[in-house]
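Here the complex is missing one protein chain, while the rest keep their positions.
Letters A, B and C mark the chains in the order given here, with residues in each chain numbered from 1 onward.
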Amino acid sequence: MKIVYFAWVREQIGCDEEPAPEGAVTVADMLDLLRGKGGGHAAALGDESRLRFALDQLMVKSDAKLGNASELAIFPPVTGG
Amino acid sequence: MKIVYFAWVREQIGCDEEPAPEGAVTVADMLDLLRGKGGGHAAALGDESRLRFALDQLMVKSDAKLGNASELAIFPPVTGG
Amino acid sequence: MIDVQVQTERFDSGAALDALAQTGAGAVASFIGIVRADGDVAYPDRRVTALELEQYPAMTEAALRSISEAATERFSLTGAIIIHRIGRLEAGEPIVLAAAAAPHRADALDACAYLIDRLKTGAPFWKKQHFADGSAKWVEAKGSDDARAAGWE
Partner (left out) sequence: MIDVQVQTERFDSGAALDALAQTGAGAVASFIGIVRADGDVAYPDRRVTALELEQYPAMTEAALRSISEAATERFSLTGAIIIHRIGRLEAGEPIVLAAAAAPHRADALDACAYLIDRLKTGAPFWKKQHFADGSAKWVEAKGSDDARAAGWE
């Protein structure tokens, strides 16, 4: 599975995408694992209320199971339009 | 004072405009005088609920006083847009 | 910026929206009314080939201006445009453009609906339908239009 980041999440973490660490069942689990990397990851992902998620390009809540998804996107609330 | 007609009121009466008869105080009075002409006037102006009025180009109710207005318009409810 | 036009020729909707976009707006909302071939719900079998739009020339522009000014007083707008065509319009042709520009989208969207709802009951235009079979019939005003206009009062 691949993790992709957008907007200030991408800027704070310092990369567009990275391979997902192993061992997470839900989006929330994955967040915990990623925060454990410290630095930009910990800062960008610290406040879950400021984040939104998409699994294989569909918006989900943080309790969603990762299942066989191949891409988890983590980004701020959208501001288009 | 001049009376002007539009849409099916104009068609039924058979003219665009005509001089107003003397002696009316309100729009309703004028309607009564005009109906008295019979023919197309009586047919077109018979049902006041199907008519709308403008005095000097401002929409008014039939109880409006004619005052010094120089033009009374009689027409069906508008259907533009 | 308020601009009202009554004309026989087609209007350039893109140019009107561009003009509104240049009023310092963040949002431009527009409505275009079009002649429908199946326009008369009472006669679904009779195809409408054209509409004839009659106006009360001495009153029309003042009425459109008054509606536009009421919109700018009621909503926070940077501009409003109404263009209404008259004369004979074939099925598929545009009849009217009502558009509003505002700093924020709610004002633009609401003002656009306000302009067209008020125009439908307050501007002196009348439509006569011409059917494919050669017959013709004046369009009846709709109670639902009165209700929508009254909703703004």
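Assume a contact is a pair of C-beta atoms (placed from the backbone, for glycine too) under 8 Å apart; a residue touches a chain by one contact, two chains touch by 3 or more.
The structure presented is a predicted model; accordingly, all values stated were derived computationally and were not measured.
Considering the entire complex, the omitted chain makes contact with A, C.
Of A:V4, A:L33 or A:A64, it is A:V4 that touches the chain left out of the display. Of the options C:D12, C:E90 or C:D133, the residue whose C-beta touches the omitted chain is C:D12. If you put the missing chain back, the residues of chain C touching it would be 12-15, 17-18, 21-22, 24-39, 92, 94, 103, 105-106, 108-109, 112-113, 116, 148.
Chain A meets the missing chain through residues 4, 6-8, 54, 57, 59, 71, 73, 75-81.
One rule holds for everything that comes next: only the chains that are shown with their structure count from here on.
For this pair, chain A with chain C, the centres built from the Cα atoms lie 48 Å apart. Between the CA-based centres of chain B and chain C the separation comes to 25 Å, rounded to the whole angstrom.
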